[in-house]
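As structure tokens, the structure follows; a few thoughts come after it.
The other protein chains are all here in position, but one chain of the complex has been omitted.
And now, chain A:
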Amino acid sequence: MHELLLFASVPLHQHHELRQQLAGLTAMQPRHRLERRLIFKAYRKPGVITTRVGASQDVQGVDLQRLNKMLNGGMYYTQVVGPVLHENFAAAGVTRGEGDDPDAAMSGIHESQKDSLSHSTYDYESQSWKLEFRDIPEAGTRSAVTARLMASAGLPKGDIVEPMNAWGYGFVTEYVVEGDIFILNDIVIFLHRVLRYPSESSDPHAPRGQLPSFEQMKPLDKSGSYVLQAAITVQDGGNQETMRTASQHLFGLREQLRSAVRLEQADRLSLDTRAK
């Protein structure tokens, strides 16, 4: 499957307005979405590489280099995504009266520093996961959209690190994505931002078994800005016709939102999933 994407950066003060505008445009209420995202990185399994033997002759060096390249070429960062709910986060001192309003969450940050992990309703063992593989976006800028190969697969519930390790993936880091989803025809619009866990808690080498209170989560961007992502998934990426139609639809959306945000192609290298 292929994915066609456009991105835009949305400053915090525009977020509320844009959310309203998108709700109007798509004629739907925003679907709030919270996801745990774990990043895994492929590593070379010990023993796969049969290191250099004997004297390092030039020819062998080249061969070895090529071999290395081939082995490394197939290594990617990949994401494991698990949906969570607001209720899964540890109960905070402040009740979230405003429902899903992120502004309310923001203003509540300071009031609830007390640690209340024990009240969490989160059950790591029954957390469902999905593997999301994304290739580096296709090179060449003929069409002004980001296009990349993608694949998703369901994963077993609960502790995911062990199976991932067995496949040759090591846990790198994790974060939470918080945002709203809108659907416009075949376009999935995701207005989201990245939240990081408070740094002091738990072992950084494994996913957390408990979630801190939502108010303790800090946005990655300190100014609190959001990312707007418009995506179309194309089943058959080889079909030029559908790819073109899909990008036309994205351009249509870009025109519609022109006065509000500037949707653009993302920098290819910032979406580089290859592991070096």
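Definition applied: a contact is a pair of C-beta atoms (placed from the backbone, for glycine too) under 8 Å apart; a residue touches a chain by one contact, two chains touch by 3 or more; residues count from 1.
In this section, contacts and distances are computed from a predicted model.
Engineer: Out of "28S ribosomal protein S22, mitochondrial", "NADH dehydrogenase [ubiquinone] 1 alpha subcomplex subunit 13", "Mediator of RNA polymerase II transcription subunit 8" or "Ribosome biogenesis protein ERB1", flag the one the UniProt entry gives for the chain missing from this complex.
Structural biologist: "Mediator of RNA polymerase II transcription subunit 8"
Engineer: Any idea which of A:Glu87, A:Asp236 or A:Asp267 touches the chain not displayed?
Structural biologist: Looking across A:Glu87, A:Asp236 or A:Asp267, the contact with the absent chain belongs to A:Asp267.
Engineer: Would you mind spotting which of A:Ala23, A:Met75 or A:Val172 touches the chain that isn't drawn?
Structural biologist: A:Val172
Engineer: Which one, A:Met75, A:Leu184, A:Leu220 or A:Ala260, makes contact with the chain that was left out?
Structural biologist: Spelled out, the listed residue whose C-beta touches the missing chain is A:Leu220.
Engineer: For review purposes, identify every residue of chain A that touches the missing chain, sorted by number.
Structural biologist: On the chain A side, contact with the omitted chain comes from 7-9, 11-13, 37, 39, 41, 77, 79, 103, 107, 134, 172-173, 175, 177, 194, 220-225, 227, 266-267, 270-273.
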